[in-house]
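With one protein chain withheld, the remaining protein chains of the complex are depicted in position.
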Amino acid sequence: MEDRFNQPLGGNQMPRPGGPATFMRLPAAEGPEGLDAAILGVPMDIGASNRAGTRLGPRQIRDESRMLRPFNMATGAAPFAHCQIADIGDVPVNLFNLEASVEIIRQAVGRVAAAGAVPVTLGGDHTLTFPALQGVAEVHGPLALVHIDAHADVNEEMFGEPLAHGTPFRRAEEAGCLLNDRVVQIGLRGTGYAPEDYDWGRSLGWQIVTGEEVAGRDLGRLMAQVKALVGDAPLYISFDIDSLSPGTAPGTGTAEAGGLADWQALQIIRGLAGCNLVGCDLVEVSPPYDTSGNTAVIAAALVYEMLCILPGVPQRPPPRRHDFDF
Amino acid sequence: MEDRFNQPLGGNQMPRPGGPATFMRLPAAEGPEGLDAAILGVPMDIGASNRAGTRLGPRQIRDESRMLRPFNMATGAAPFAHCQIADIGDVPVNLFNLEASVEIIRQAVGRVAAAGAVPVTLGGDHTLTFPALQGVAEVHGPLALVHIDAHADVNEEMFGEPLAHGTPFRRAEEAGCLLNDRVVQIGLRGTGYAPEDYDWGRSLGWQIVTGEEVAGRDLGRLMAQVKALVGDAPLYISFDIDSLSPGTAPGTGTAEAGGLADWQALQIIRGLAGCNLVGCDLVEVSPPYDTSGNTAVIAAALVYEMLCILPGVPQRPPPRRHDFDF
Amino acid sequence: MEDRFNQPLGGNQMPRPGGPATFMRLPAAEGPEGLDAAILGVPMDIGASNRAGTRLGPRQIRDESRMLRPFNMATGAAPFAHCQIADIGDVPVNLFNLEASVEIIRQAVGRVAAAGAVPVTLGGDHTLTFPALQGVAEVHGPLALVHIDAHADVNEEMFGEPLAHGTPFRRAEEAGCLLNDRVVQIGLRGTGYAPEDYDWGRSLGWQIVTGEEVAGRDLGRLMAQVKALVGDAPLYISFDIDSLSPGTAPGTGTAEAGGLADWQALQIIRGLAGCNLVGCDLVEVSPPYDTSGNTAVIAAALVYEMLCILPGVPQRPPPRRHDFDF
Amino acid sequence: MEDRFNQPLGGNQMPRPGGPATFMRLPAAEGPEGLDAAILGVPMDIGASNRAGTRLGPRQIRDESRMLRPFNMATGAAPFAHCQIADIGDVPVNLFNLEASVEIIRQAVGRVAAAGAVPVTLGGDHTLTFPALQGVAEVHGPLALVHIDAHADVNEEMFGEPLAHGTPFRRAEEAGCLLNDRVVQIGLRGTGYAPEDYDWGRSLGWQIVTGEEVAGRDLGRLMAQVKALVGDAPLYISFDIDSLSPGTAPGTGTAEAGGLADWQALQIIRGLAGCNLVGCDLVEVSPPYDTSGNTAVIAAALVYEMLCILPGVPQRPPPRRHDFDF
Amino acid sequence: MEDRFNQPLGGNQMPRPGGPATFMRLPAAEGPEGLDAAILGVPMDIGASNRAGTRLGPRQIRDESRMLRPFNMATGAAPFAHCQIADIGDVPVNLFNLEASVEIIRQAVGRVAAAGAVPVTLGGDHTLTFPALQGVAEVHGPLALVHIDAHADVNEEMFGEPLAHGTPFRRAEEAGCLLNDRVVQIGLRGTGYAPEDYDWGRSLGWQIVTGEEVAGRDLGRLMAQVKALVGDAPLYISFDIDSLSPGTAPGTGTAEAGGLADWQALQIIRGLAGCNLVGCDLVEVSPPYDTSGNTAVIAAALVYEMLCILPGVPQRPPPRRHDFDF
Partner (left out) sequence: MEDRFNQPLGGNQMPRPGGPATFMRLPAAEGPEGLDAAILGVPMDIGASNRAGTRLGPRQIRDESRMLRPFNMATGAAPFAHCQIADIGDVPVNLFNLEASVEIIRQAVGRVAAAGAVPVTLGGDHTLTFPALQGVAEVHGPLALVHIDAHADVNEEMFGEPLAHGTPFRRAEEAGCLLNDRVVQIGLRGTGYAPEDYDWGRSLGWQIVTGEEVAGRDLGRLMAQVKALVGDAPLYISFDIDSLSPGTAPGTGTAEAGGLADWQALQIIRGLAGCNLVGCDLVEVSPPYDTSGNTAVIAAALVYEMLCILPGVPQRPPPRRHDFDF
């Protein structure tokens, strides 16, 4: 069955350090047509407010994805046995004009969605999620959203500008992209300008789970409830790597003390298996601050987990393989 | 109300990468007079026994504090709405003479305390806490102490010397700075010279909670008991960044496997809200080993949390903003 | 009593940054004769499939072990009071010929075992564990095995080769080195080529505990059961540093998202105290990816913990030193 | 005499790792009024086409300038004995809008020039030089220009945009800021889009000296001729750190093989002593790529050399202090 | 004319941080057929004797080549206007078996040569040059060789092995691949096992120019003589990045003090324009030691210069564009 679909280049065909620097060493494709999911990059950081560098995020996530093998040992998912997936390259954003870039992204993601493929976007700064949501909503209508982040990213504006990496979800809501009763934000924490910073979303009906609430905990129960809330609505997942602890994922620009462990990040995505995933992104990986490359290693694994919950990919969790009871 | 007090320079007035490299981009002040709390740096590492580099800790903590906004989303604290806080710069330690430096620090911290301000000291190696405790105790009398660290720092001497980063709490006790029935050490772990290494403090009545006891756990209950023990005594908090895991906070000189997560570190300080905080420090950040800058990011957040529990700052924890039950 | 045995060079005799770069600054020895345990290095990475660099692992683990003091504050173990331990240097592997190196390692480790000493091997890539197990099994017969790793390392072959860092445990089993009813693998996770990847071991009777099962949890209960299973069989411990989270231990070559915390790694080794330890290794530390040196710091601590559970070293866990109840 | 002017904080008053992180630890000033020269930063990288990170350049140049002492041992210049110089902080650029930032910079630099002070600008990406030239030319009229760079930066546009770090000198020429017969570009090299890339400037009468022509050579004769060409015209110096070799100055975004040595960079600025310097900048330092900090060390030294050739600063080269003849 | 040939993806079509991670963002090709030159990578370091890491060299050279534009401003060469060039990806070497890899490389390079294309190989460790020379010589007969390196790489064996990165040129000579009267080694320096280390080549008639002889000097005259010696023989260029100074090109495994500047490296390749280039390589780039990426930047520029001297590429050095005389 696998022969019908693109497969990642295997480690026994080409050593891991070689091969094309596409995501998981998948075949490159010119466009999304005929795909179930399309990996695309947005090499941009001009929406970032603190450190820069996420413009190289897509390149490094792809580079460090070279170790990933096709089968998910935890969930039994085998995305490349059930879906046609390719890396369609980068969106030609205009690095000198954020407004123009937003429109370019909207069209690029929209083209993917219109072709019937799930856009899986590698960032790049979080500004990209506004036009990505637009592009997907134009095809699927208003979306359920699970947003994992240290920040709510619902500022009215930043430095007087409506478009920046701290505003995408307010812009998306204003543009009618969201099903407000099916929006969940997980991991918010840190400092703000006012006590009301998270209340805007809540007032719309969003569910807001702070970093303090999830710290150190098994997230299985939470995610079951999130999944129930999402139901069968078209779902978009936006995963900001700064939701993780600055110690676990140093390669990012607006790090906040506290935050998720990597195993919790995996739990969150796995917990959404069975939803109607229509779009997703992994954003804010900044390679210059990722001296070991392991922030990109973790980011690539999270993107892989998103592929593992694509519609049509069965989840076959394996049996316990030990006799212990603990 | 805020207009009465110094405010951090906001991200909508000056982009985060710019502005003065003071703590949180607060105004600089010549001295502590008129302040409720004074940030001061001790650019020193000549008391360090293993790796050096903490002499640049104050500079990097300030640099990476540029992202912090004024309001604490977790606790509702708004320190700059209730206190006058400024960065009074660095203590001119003598890098070639540790004994002389200790006296210089004692006077500098003592001047802050005498002015009625809480000294919030950025280290620098842990030697500084002995003269800092002296300076504060000269004004407030013997102090309760909450000391978070991988090490007890109660050596009789190091290499034959009474002053070093492994001796400050023994020296402080000998100098009468401590209320021995209100001293708590949290996070001690690793290797030692003898089984008695932690017993000296215990024999005086100190409470010693090891790293193994707290690993991975929610620390709310512990901190409630610590807070009760401290009571209304004048409290000094000394936070050594090596209390955290070497993976979470690599930028330090005497790293020990095991150790706190960053969210636990936040819990510890937040758990002391309501105490009579009269002095505190954050020590042992060594920038050359902090290649991403995120050890300093975490350190800056912890210093900010100390400001959030200054006397007179109300804690207004927000309501839950979701409908989940987990 | 201590005078009878080699002692690590103390920090009050020679500052920590100085002294010989042997493990814990122990005396070097020409060979294993007369020792209870021998530290040896295997400076090799030619069995590695993704990133290289573990050839320098032994040097950096030794370098960063300079901070370790002789007494274990958590368990009360004092290995240098009860055992003769020395650093016998490196195995002269052939970096251009993996097959030849495997034979060189087998002989070197076998010589240690034959001399009655426990080989404590610093890697180096995981290929070394196959010949190490052979060398030990030639003396002690088939072995119980506790293997901590992100990967099962039981591939039939890699790139058509039987010897590589992904095959040692299959080779060892085939060579009759293992007691299949006393083999435990802990921490396996990530992606694979097929759902059966872990089943080969399980079909032989091995106990396989995945990374997902242990994430974030106290491992005391698990380890008690593992210890019971091992019983009094001769035990080999193989600890791959990539069992830890890529955020906690970045300095390794085949990092996998998720994984152990450092405090859990300590729990695992401590949980095996009382077993009949006859050999052990700590592998896959890759210094070029360990920019702070702290992966080596953690690795050195884990090797030290292995010394603390050598046969004949009493465990004397100290009493609680506080009055809290949490 | 020195008492009349601001002095850098000395290393015997405050250890080098401490003190304010202003340029050379000079006093900060609110504005340029009353100054002979004003140091200002432009924390921006949104005009950069390849790597980002120069938004943190001003902070790091200031940080690493802490070692500079007041007296120039090579030229005898003592700028702080003859000029009032202060660090006036950063220009509040809009990181989300390049066009808006260009206007903000023009006003900020213009204010400095209008106050009679020489603006000494720390970048930040090279886009800033267009508005900086505008701001200065509004006061002093068209300017002579010495531009040291790997790139001509005279593109008609980049990605369709007129404003970017590859266009400032074309924009400045179009805006009438330059005396075309007194424009010199030094160090241009690398690859281009067409053979005509450098011809546009030449066609206007600019002098273009390539990197190949100066590689490895003493630049004394060249600079004497450059100085003669500049004559008494108001002079602006724009120094892009990527004019240096990528090995010597790694911390930059558009590195080109070949390039100046650091001693040649010093020769170039020293060779312009006696000119009528009315403005200058040092741009394109990108801290994330400067792992040792030494690109900033070199950049800070070059900025210091600019201060040493301010009008009114005597050059008093010392006599030879040896008896050798070589 | 350009439309006939592959062109690098331009910076105005896709921002530099995006686009495919092929060399210069050229189109990828399945094989060498129809090409004038083929870029191929050899992701290998198992022939390396000191530091590892060159297995990732091809990936990083490609990544950092993203800034290169098509036209050579120094020499007037426009390779993509005259040649069909593509990136044909990596050779699937066997990372666990050096002997097998050598044969795999011989076939892969031989296929390129047999197709009439010039193989331009990105290393990888220097072992690859032996099979690369074989592969080319099988098509073109014995070759002239210009070898730039810190080391002669003519060891009889290393650790008893005939194949390693210190032996390729002895093996190639023994295999009859070289025209001994047209072999030039440039840059040799450092330490050796015996005074005769360089004499073996000399005894065969090779020309050996040491690092000391070229240090700091303009190499125009030397290269004219080298070019004359090569004459019209088929020429192979092997460029080891460790020929450069360890300060200029830190990202390599067997660094030797002294060595070329980057501008000298450019001179060497440019000096061979007009020769009958039939094969070339750039080896020993080790990304883990190249923290800024600039060793790869320089390496990519040198590979580009090799493309600029492909047969059929006119050299059109531009006129001087200034009026100075120095």
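Note that the chains take the letters A, B, C, D and E in the order they are written out, and that residue 1 is the start of every chain.
Going forward, contacts are C-beta pairs under 8 Å (C-beta built on N, C-alpha and C of every residue); 3 or more make two chains touch, one makes a residue touch a chain.
Keep in mind that this is a model prediction, so the values were computed, not measured.
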Full-assembly contacts of the left-out chain, visible side only, are chains B, C, D, E
Full-complex touch with the removed chain, picking from D:E156, D:D181, D:E196 or D:D218, is D:D218
Missing-chain contact among B:L35, B:M67, B:L98 or B:A113 belongs to B:L98
Hidden partner sits against chain C at residues 13-15, 17-21, 28, 41, 43-44, 55-56, 58-59, 62-63, 89-95, 291
Residues of chain B touching the missing chain are 45-49, 51-53, 55-56, 94-98, 158-161, 163-164, 288-289
Those residues of chain E that touch the unshown chain are 49-51, 158-160, 184, 188-195, 197-199, 202, 207-213, 215-217, 219, 221-222, 225-226, 245-248, 250-251, 254-259, 261, 289-291
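Convention: only the chains that are shown with their structure count from here on.
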Neighbours of chain E that also touch chain B are A, C, D
Larger contact count among B-C and B-D belongs to B-C
Taking each chain's centre as the mean of its CA atoms, chain C sits from chain E at a distance in Å of 41
Chain D and chain E have mean C-alpha positions lying a whole-number Å distance apart equal to 36
Listed in rising order, chain E residues that touch 2 or more other chains are 15, 17, 55-56, 94-95, 291
Among line, ring, star, complete and other, the chain contact graph is other
Inter-chain touches occur between A-B, A-C, A-D, A-E, B-C, B-D, C-E, D-E
